[in-house]
Structure formats: C-alpha cells, structure tokens
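A single protein chain has been removed from this complex, and every other one stays in its place.
Labels run A and B following the written order; every chain starts at residue 1.
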Amino acid sequence: MATVEYQHATCVYRGMSSPAVDDLNLEIEDGELMVLVGPSGSGKSTALRMLAGLEVVHSGEVLIGGRVVTGMQPKARDIAMVFQSYALYPHLTIRGNLAFPLKQQRVPKAERELRVQEAARLLEIEPLLDRRPGQLSGGQRQRVAMGRAIVRQPQAFLMDEPLSNLDAKLRVQTRAEIAALQLRLGVTTVYVTHDQVEAMTLGHRVAVLREGRLQQCDTPRRLYEHPCNVFVAGFVGSPAMNLDRLPFDGTAARAGEVGIPLPGAAAAAARQAGLSEVVLGLRPESLSRALDGGGDGATLLSGAVHLVEDTGADAWVHVDAPGGSSALRLVALADTRRLPTVGDRIVLAVRVGEAHVFNPATGERLGD
Amino acid sequence: MSAVETTPATSRRRFSVFPRGRGAPPAGGTPQRQRRLVPGWLPYSLSGPALLAIGLVIGAPLVVSVLESFQHYTSFNLIQGIPGAWTGFTNYVDLVTTGGLLAVLYQTLLFTISTVGGTLIIGLALALLMRRASRRAQVFLSVSLVVCWAIPQVASTEVFIQLFDGAYGPIAWLLSGLHINFPNAQHDWFANGQVQLTMAAIMVIWGAVPFVALALFAGLLQIPEELYEAARVDGASFLAQMRLVTVPLLLPILMLLTVLSVIWDAGVFNQVYIVDRAGGIGNNTTLGVFIFQVGIGQAKFGEGAAAGVVATVLIGIVTFFAVRQMVKSTGAM
Partner (left out) sequence: MSGTTAVSGSSTVVVTEAPRRALRRGRHRHTAPFSALAVIAALLWLFPVYWMVSGSFKLNSDLITSPPTWWPAPFSALGYQEAFAGNFVEHLFDSLEVTCASVAIAMVLSVGAAMAVARYRFRGRASLLVMLIGVQMIPFGGLLIPMYVYLNQFNLLNIPGLILVYIAPVLPFTIWMLRGFVVSVPKEVEEAALTDGCSRVKAFMTVVFPLIAPGLVATAIFGFISAWNELVYATTILAANGNNWTLPVWLEEFITPTAQVQWNAIFAGSVLYTLPVLIFFLIIQRRMMAGLTAGAVKG
C-alpha cells in the first residue's frame, strides 16, 4: 500500500525569517495523483524534496507507504523522481540512463533489459536508446526522465515541474500523456507545478500552497466552485476571478449605485461578523452581456469596454464599471458571435447565485 | 509478464492517519533524530587530509621561516646547532640598507608589470585572433601553443640563450640582416644589465602566453553571440564591442589570470636564475632569485627568510582586491 503523508512537516532554510514549508499536513491516497500548486516561493518544490529526502524535515514527519521515512536516505525511500531540468546522466546513453536505477537495485541483466525496453516502448523513445542526452531535444529528454522513473516500480512518483521547460503545445500534449500513464500504472504520484491549468487538469486532488502554508486541498471541481479563501479564489481559474472590495449594506454589496445581493448564508455570515465591507468574487462566466435588459430583477452593471480578448473558442471582455470610490475592472465571458468593440458601452447581467464572498480582513470564505 | 504494466489502481480506500509501521524500523537509526542531510563531520574529513598536507609541508616551514626572519640565523647556527639570536627587525633593515632590497623590489615591479602585461595583451590578442579564424587554424594554433607550454622551463631557457647567442644565434643574424645595430649585432644579450632581465622577461612571456591565450579563448567561446549582434545592431564599433561585451564578460577569467600571473611572475625563479648563471651573477635579479641568493647563496638564512616575508606580504597587498572578489564570487563570503 503506497500512501504518502505529511504530518506537521516543517522546513526552515537558514537565514530565512519564515519557514519554507510551514506545518504541512497532507494525506495522499494510494494511486492518487496529488498536485501541489502555488506561486513561486510557496514551498511546493521544497515539500516535494522533503518527501524525496533532499531537504531536511526540521520538525514533523513524512511517511511513505505507512512507514516513517523522515531522516532516511533517498535511496531507502523507494521513490522515483522526475526533476525539472530532467537531470539525465550526460555521460551515459539513454539505455544507460534508463537502466541506472535498476542497476542500483541489482536487478539481473536480463530483466533489466526487458524493463528498459518496456519503458522505452511505453514512452516511444526506442529509437533513441543508444544516443546521449546531449543529442536529444527537450521533449525527448523529458520522456527519458519519465522513463527513468517508471522502469522501477516505486511506491511513489515525485515530479517537480516536469513540463515547465517544454513549449506550450508540447506541454499540453505531454500533460495528457502523463495523466493517462499515471492512471495506467496506478502509482501514487505527487506532482508539483506553478501552472494552475496543469493542476486542474491533472490532479485527482490539488493542494494549493502559499508561502509555505497549505491553503486548501480538494478536488479541482471543488477548488473551483468553493475556494476557501481569497487567494485560492484568485489563483484557480483562468482568467482569474473578479475580486473586488465593496461596501456591504447588510444584504448586498454595493457597486456604485447598483446593489448586488449576496447569497443568503454569505450575507448572514457577513452580518454576524459585523462587516461593513466584503470582498466579492465573480467568475467571468457569471457575468454575461445583457442585450435585452436582462429580465426583471436582474442585477445589471454597465460600463465601457476597454479590451477584447478573442481566443477562438472563447472571448473575454474587460469592462470598466463604476463602483463607488473607484472603478471596477471586470472580465466577462462574451459570446463569440456578437463581440463588442473597444469603447462600446455594454450592460452585464450578474448571476448573483454564483457569487463568492470573502472577509476582507482574513480572506476567509463567508457562507457555504 | 511485463514488469512495467501493472493493473490500474482499483480502489481508493481511506486510510488511517497514524502510521501502520510496516515491519522493522528503517535502517539508519531512529529517523526522528536524524535531521541532517549530511553528517556534520563529512566536509571536515574530506578536506582534512589536504589541509594536513598543506599545514605540514607549507605551514610549519612558513612559521619557522617567519620566526627566522626575526633572528640572526646563518649557516653557522645551522652547522653548530646553535639557535639564532633574536634581533627584531634587524634583518629587514639590513636588507634595505645593505642588501639592496629596494633595488630588487623595483626590478621585480618592472619585471612583473612587463611580463604580466605582455602576457595578457598577447594572450588576449591571440584569443581574439583564434576566435575569428577558421577551425583548422584554431586547432593548429592551439596545438602549437600547447606544445610550447609543455616545454619545461629549463629546456626552453637554454634554447633561448642559444637563440640569442651574440655570435651564432639566429636573432643576431636576423638583426644584422635587417641592419639593426641595436645595441650591436654581436652583442652579448646576457651580460649583466637590464637587457639580461629583459631576456628573462621574454622567456617568461613566451612560456606563459599559451596558458593565458587558451584560457581566454575558452572564455570567449562562452560569450553568447547574441550579445555581439545586439551591440552591432546598436552601432557599436569593434573597440566599443570589446569594451561593452568582451571585457566585462571576460572579467572573471581575466582577474583570475592576472592574479595568478602576478603571483607566478613576481616569484619567478627558473628563467631568471638560469639567465643569471649564463651571464654571470650580477645585481639584476628579481625577488625569487634574490631570496635564494641571500638565503642560500650567502647563507644568511635569517635575512633570506625576511626577504621571503616581504615578498609574500607585498604580493598579498597587490592582489588583495582581486582575491577578495574571487572569493566573494564563489559565494562563500
């Protein structure tokens, strides 16, 4: 059984005022692909390396397969790691690179060659087996790095931003292949990335980290629909959620003259906390162009279009709407068939039921 | 059965938070107490033997030497086994007043400036030349330079002495052929005088340029071509490109080479010594030979040691800033 756990794991770099990883508690199930995501400096790589044994766990424990591995040498932890820079052995052929971990485990030659061949076939790098890393392209090297990890049957795969050095198109392609591969092999995987799209598409669950602390660990869907604080709300989803600090009048957030009624539970929580302001979060898809007045009782915001981004399948309009003391910059999903142009005045209908509300002081989610 | 393809994960059972403890605790001691990646004693044991060697072979004699510089210590003391008498700074004073230390220092300064300067300039010129030359020419020149560098100093010095032979050497022939009568074609280049030192300087430069040229060439290769292209687009002339791109990026190597060259050339012994012997030992020496002459030639060990101390301190002062920069660049400071 290969579960992975962090228990109050903390890592402090010498000379830093705050820990790189602060009291991390995480349970990763057998066979799960858990993504650690966050901006740079969030501690995600450090957390991964603590698992590998390449960083010191100053307090707390790390467990692999139910076994406490804190303080153990990397080689004793039965993990395989894919590095961001691939870290292939430059002086060995690809075959040599793939066979290296098996050699260390003293796997007999015949079986070694069999497994190398299998891994190469799986990753479609068979023609490259006799070349050296220096002769390969970035994408090919990435596959070899993956191959080196899968020739073994470790308890866990650790991947440190394996796609970030690839160009965009290759990244998308390889992402899907990694997902399929992981499912097929069924090995518990901890995957680090700074790209939230990668996190959302790959992870069975995603752990969002910020400045060394875990913000929220949930399935991608739940992260998207129920972010637990402002940071997660703004981090997950692209384009980012519209987050604005607005005055609260007891039931609604006021954007200039328009009152945006808040969901009941959120409003109640805000009243209970005695807040005069709230942070209102609206995803672009919660704002749509209201061409016909929007219907009765619809909450409408009007403003001027100052940018249109047409990506083919989707289009986003950036709108300046009056919002009281300062203007609101809103990003809304637009119908590609009827795109406004820059300078147009448009009216946006707000789907108030989809609003997210946060406490301006703590950033915590209000309501359910 | 294929070893890599396993059946996909079937269930995702919930598990308990507390570790199950599979069998015996892992080898390597209690994990909870081992909070370091690398045992603390490792760096020291790795560098220990080397430091010990340096301490024994250089450190100890160095200390003795410094002590001796403050004593009156000659071969008399050595043979008779009598310890030297403490005389404070007498040795140092004597070196300056009667020993001719200042003259030697001055000579050494001129010598070092010309050798280091000559080596660096020629080396840089050759490196730049190689960069623009065809691959064949690059290989030819670098192999030639390596061959020259490999020639041991004793051998090369003797060859140069014969080359410059006043009567039969090719240089004399060349000069007379060009009708250059400076000083005069049959001149003995190795008679005492500045000229003798100049000969030694030429030999030192000849032997030092290969290393410098090849190191600089390698450094030049590391400079991305794009920087030069950007400079050209901005309208920079050749000299401007040198100033804005080449020199700043070569600075680390240049500094390293300069420091090394100063250290080596200020203390150079072989060439100057051999040239001295060829022409008759005279007053024109540099520090390296001077220390030897005083300490061993005249068997004034105390004074010789004092000269050594002076040399070290001076070289240290001269290279101080460059050295500090080098240590800083390793991130250790």
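Just so it is clear, a contact is a pair of C-beta atoms (placed from the backbone, for glycine too) under 8 Å apart; a residue touches a chain by one contact, two chains touch by 3 or more.
Here the structure is a predicted model, which means the values were calculated and not measured.
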**Message:** Going by the contact rule already stated, which one of B:101, B:116 or B:145 would touch the omitted chain in the full complex?
**Reply:** B:145
**Request:** Check each of A:20, A:88 or A:287 against the chain that is not shown and name the one that touches it.
**Result:** A:88
**Message:** Under the stated touch rule, tell me which residues of chain A contact the chain that is not displayed.
**Reply:** 52-54, 73-75, 77, 79-81, 83-91, 100-101, 104-105, 123-124, 127-128, 131-137, 139-141, 148, 158, 170, 173, 177
**Prompt:** In the full complex, which residues of chain B touch the absent chain?
**Reply:** 38, 40, 42-51, 53-54, 56-58, 60-62, 64-65, 68, 78, 126, 129-138, 140-156, 158-160, 162-163, 167-170, 172-173, 206, 209-210, 214-215, 218-219, 221-222, 225, 252-253, 256-257, 259-260, 263, 267, 269-270, 273-274, 277, 287-288, 291-292, 295-296, 301, 304-305, 307-309, 311-312, 315-316, 319, 323, 326-327, 329-330, 332-333
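Here is the rule we go by: only the chains that are shown with their structure count from here on.
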**Fill in**
Rounded to the nearest Å, the gap separating the Cα centres of chain A and chain B is 53
**For the chain B and chain A complex, residues of the former touching the latter** = 2-9, 12-15, 17, 19-22, 25-37
**Contact footprint of chain B on chain A as seen in their complex** = 1, 3, 5, 7, 27, 29-32, 53-58, 61, 63, 65-73, 76, 111, 114-115, 118-119, 122, 150-151, 153, 183-187
